[in-house]
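Up next, subunit A:
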Amino acid sequence: MKKTMMMAAMAVLLSTGTATAQKLAQAQVPSVIVNSFQKSFAKAYDIKWEMDGSLYKVEFETGMLGDDHDAWYDATGKIVRHKEDIAQSDLPAKVSATIASQYSGYAVDDVDRVTEGSSTSYKVELKKPHDKWKVVFDSEGKVLSKIAD
Partner candidate 1 sequence: MKLLNQSLKHLSISMLVIVSLWSVVFYVVMISEIKESIDEGLENYKRIIVFNATTDSTVLSKTDFDAANYTVQAIGKDAALRVKDSYIDTIIYMQDADDEAPELEPVRLFTTAFENNGSYYQLRIINSMMEEDDLKEDLFWAVLALYLILVVSIIAINNVLLRRLWKPFYNLLNQLTSYRLGSGHKFPTVETDTKEFKDLQAAVNTLLQHGTESYEQQKQFIENASHELQTPLAISINKMELLLEKGNIPDAEATQLGEILESIERLTRLNKSLLLLSKIDNKQYLNNQPVTLNDVVKQVATQLEDLAEYKQVSISIDESATLIIHIDPALANIIISNLLKNAITYNVQGGNIHVVIATHQVSVSNTGSTEALDAARIFNRFYKAHNNSKGTGLGLAIVKAISQLYGHTLSYSFTEGRHLFRIAFKTR
Partner candidate 2 sequence: MKILVVEDERDLMEAIVASLQREQYVVETASTLTAATDKASIYEYDCILLDIGLPDGSGLQLLQELKQLGKAENVIIISAKDSLDDKLTGLELGADDYLTKPFHIAELNARVKAVLRRKTLNGKNAIELGNVVLDLNDRLLNVNQQPVTLNRKEFDVLSYFMLNRKRLVTKTALAEHVWGDNIDQADNLDFIYYQIKNLRKKLQTAGAEIEIEAVYGIGYKLIEL
């Protein structure tokens, strides 16, 4: 009993400590945002809302494989940013080409597509033993930033 209570307490500490965002129930989210979200992602499930600064962030999954999505809405219900998990094969050919040329020998670990307004970028985790990079490409295959992980 004591043990479970301690573990519960630790879990609370950890979650509040790591998550900078404030979790929200759907009923606490303005209806306009909820409706906008539901119109865009009718098949979303495992939906979790939280405040991210002045934005409403929603985490959800879609499809059979449970692709992870993160979407950010402003107070008027406009989608500001959308990040989704995609397969390596869904990367545009130019991005793949850049990876093949500039990062040969690296394995592609995790691929996210980030849409902000009209611009789309791709965040790719590249990995070699003892060497790991987070590289962001634009749709033309140009490297926008790279961060050693």
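Selection criteria: all candidates are chains of the complex that A comes from, given by their letters.
One rule holds for everything that comes next: contacts are C-beta pairs under 8 Å (C-beta built on N, C-alpha and C of every residue); 3 or more make two chains touch, one makes a residue touch a chain; residues count from 1.
Being a predicted model, the structure only gives us computed values, none of them experimental.
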Of the listed candidates 1 or 2, the one touching subunit A in this complex: 1
Touching residues on subunit A, where the partner in the complex is candidate 1: 26-32, 34-36, 38-39, 42, 75-77
